[in-house]
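Each remark here refers to the structure printed beneath this line.
Removed from the display is one protein chain of the complex; every other protein chain stays in position.
Chains here go by letter, A and B, matching the order in which they are written, and residues are numbered from 1 within each.
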Amino acid sequence: MSETAPRPRRTALPYLLVLPAVLALGFALGYPLVRQVLLSFQDYGLAQQFGRPPEWIGLDNYRELVTDEYLWRVTLRSLVFCLVNAVATLVLGVGLALLMRHMSKPVRIAVQSALLLAWAMPVVASLTVWQWLFDTQYGIVNWSLTRIGMDYEGHSWLLQPLSFFFVATVIVVWMSVPFVAFTVYAALTQVPEDLVEAAEIDGAGPVERLRHIVLPSIRDVLLVVALLQVIWDLRVFTQIYVLQQAGGSTHDTNLLGTYIYRLGIGGGKFGMASAVAIFMLVLTVILTGPYVRAMLKKEED
Amino acid sequence: MPRPVRRSLKVTANLAGVVAFLLCAFPVYWMVNSSFLPRNRIRNPDPTWLPLGGTLDNYRTVFEGDQFLNALKISLMVTVLTIVVALAFAFVAAVAVSRFRFRGMKSFVVALLVIQMIPVEGLFISQYKMLEGVNLLNTVVGLSIVYVAAVLPFTVWTLRGFVSGVPYELEEAAMMDGCSRVQAFFRVTFPLLAPGLVATGVFGFIQAWNEFTLALVVMTREDRRTLPLWLSTFTDVNRGTDWGGIMAGSTLIAIPVVVFFLVVQGRMVAGLTTGAVKG
Partner (left out) sequence: MRIKKTLAGAALAGLALTALAACGSDSSDGEGSSGDSAPQAADIRVWLNGTDTPDEARQWLKKAFEEQNPGSTLTIEEQEWDGLVEKLTTALSSESETPDVVEIGNTQAPTFTSAGAFSDLTEQLDSLGGDDLLQGFVDGATVDGNTYAVPYYAGSKYIFYRTDLFEKAGITDVPTTMDEFVDDAIKLKDANPDPANFSGFWFPGQDWRNGAAFIWDAGGDLATDDGGEWSGALEDDASIAGLETAQKLFEQASGAAKDGNEADPWTPFCAGETGMMSTPGWVMGLLNDPKTGCPDLAKKVGVFALPGSDGQPAPVLLGGSDIAIAAKSQNQELAQKAVALMLSDDYQTILAKNGLTPAKSSLASLLGDDMFAQATIAAASNAKLTPAAPGWANVEGSRVLEDLFSKIAQGGDVTELAAAADEQMNSQLNG
């Protein structure tokens, strides 16, 4: 994998190969992105959406944003939530993928099917079911805990922010592990079996084989998956949004995703919402920048 | 390695597998279970663990009229179009960025990543305006275009990981045996990419199959509803949400994904791997 690009020869071929993707992205996202950036410098609300000319206000949206202490609290909350969720998801997902190689075939197929079902379950259904499970009055989590003698009757899982985020983490991880496990398992099937066997014959234990053969072979996929997981967990929206409807305090549980939504669609302040979106983008770039640079550099060596 | 180690590894793995299976499957089971219950037994102080004496009423409701089949048709068209286009575009782009070195490559790769980072909550309004400008609202093609854009960056990056996971030496060896570069790639590398194509294909499938917000604003006509939009018709603040209908509908929506996977997994992986052995 290290020797990726053998051919410094000048050729038009790679440009032709990336052209379709560039065109598709440019067409579908070019204008929306430019508009998003422009909006962030405007006083753009619902009235502007219906034709009133927007007013240019320069950096006012950003100024209002960064001077609001609440944004920083939400940002910090989002970062911690993202970190916890990404780590939990990756550990469980990668662990499961590694173990899947050693499972008996029927168990493995059962696990794969369950992962797939969890992944494919429409979000409306999965979030509803999770809400039901943790429901204060009729949730079977409380029901079961009460049955085994604990005092959980009428316990509200969403009332305290920490408990709220615990439930949110369970749901987010449950929804993301299938993707990680699947992708990593697919990458593992690429690892040449003879290489592993050779190492085994050389006397390498399971841990050594994992460290020196298996993980390096899937490194590129692992890095991508980890990066994507961080990005996605930073923008998590639906799960938080739905849980906020179900209980807890919205003000104390907003993350960046729900905050943008509540500013934009919720409050009709699209200019402001765009500014938060750009802010989030910059934040993500800053956070992941070193990682990406290291990742690309390593490939060059 | 000593046999006992291997055996204990297997036992551990299987145990973990059973636990993972239960954790993953339980909410899914609860959905299926609820889909067989009458509405007043779905949420109840005493949970119903098995749909004994259940009812098919929810499924009857779901199949009433041609709405489900119509939404199924629209969703299939959108999803198939999305993954075929996205996989094709992403595949060639991934080959370019992992098997070639060219000016602008890094910018391209990084740009993809940045696109992936843009929060979408506000973007859908601008995408609506874009589709309006090219007269593609309420069309399968229009919705597919925004879906392709949504899954493309991810797909390129992941496939890129898979392509560079195949040592270039393998291709070189094939070229020494007299294969052309293109032949070498398709004989040696391509078959090894099958799992990656399946994984990204499943990802794209599920994204397009379950997406809600873009579909909501793009497909406003009744006969253009995708499955998630159709599902939302069971929620009605003024009449009480039909949870049984939602669960039955969701069960029906989840099934094609699993079928898709099993077919692809069985066919494609087997087919391609055989090719690899021959090559």
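Here are a few things to note about the model shown:
Quick note on the criterion: a contact is a pair of C-beta atoms (placed from the backbone, for glycine too) under 8 Å apart; a residue touches a chain by one contact, two chains touch by 3 or more.
Keep in mind that this is a model prediction, so the values were computed, not measured.
Considering the intact complex, the chain excluded from display touches A, B. Among the residues A:Ile109, A:Val123 or A:Ile140, only A:Val123 touches the chain that is left out of the figure. Only one residue from B:Thr48, B:Asn70, B:Asn138 or B:Gln183 touches the chain missing from this view: B:Asn138. Against the chain not displayed here, subunit A makes contact via residues 45-47, 49-52, 122-124, 127-128, 136-138, 153-154, 156, 158-159, 238, 241-242, 244-252, 262-263, 265-269.
Although one chain is not displayed, subunit B still touches it through residues 38-40, 43-45, 55, 57, 124-125, 128-129, 132, 135, 137-138, 212-213, 216-217, 220-222, 228-229, 232-233, 235-241.
Note that in this section only the chains that are shown with their structure count from here on.
With centres taken as mean Cα positions, subunit B sits 15 Å from subunit A. On the subunit A side of its complex with subunit B, the touching residues are 1, 3-8, 11, 13-15, 17-18, 20-22, 24-25, 27-29, 31-33, 35-36, 39, 49, 95-96, 99-104, 107-108, 110-111, 113-126, 128-130, 132-133, 135, 137-138, 140, 143, 174, 177-179, 182-183, 185-187, 189-190, 200, 205-206, 217-218, 220-221, 223-225, 227-228, 231, 235, 237, 256-257, 260-261, 264-265, 270, 273-274, 276-277, 280-281, 284-285, 288, 292, 296, 299. The touching residues of subunit B, counted against subunit A in their complex, run 1, 5, 9-10, 12-14, 16-18, 20-21, 23-25, 27-28, 30-31, 34, 43-45, 47, 85, 88-90, 92-93, 95-102, 104-106, 108-110, 112-123, 125-127, 129-130, 133, 145-146, 148-149, 152-154, 156-158, 160-162, 164-169, 172, 192, 195-196, 198-200, 202-203, 206, 209-210, 212, 227-228, 231-232, 235, 243, 246-247, 249-251, 253-254, 257-258, 261.
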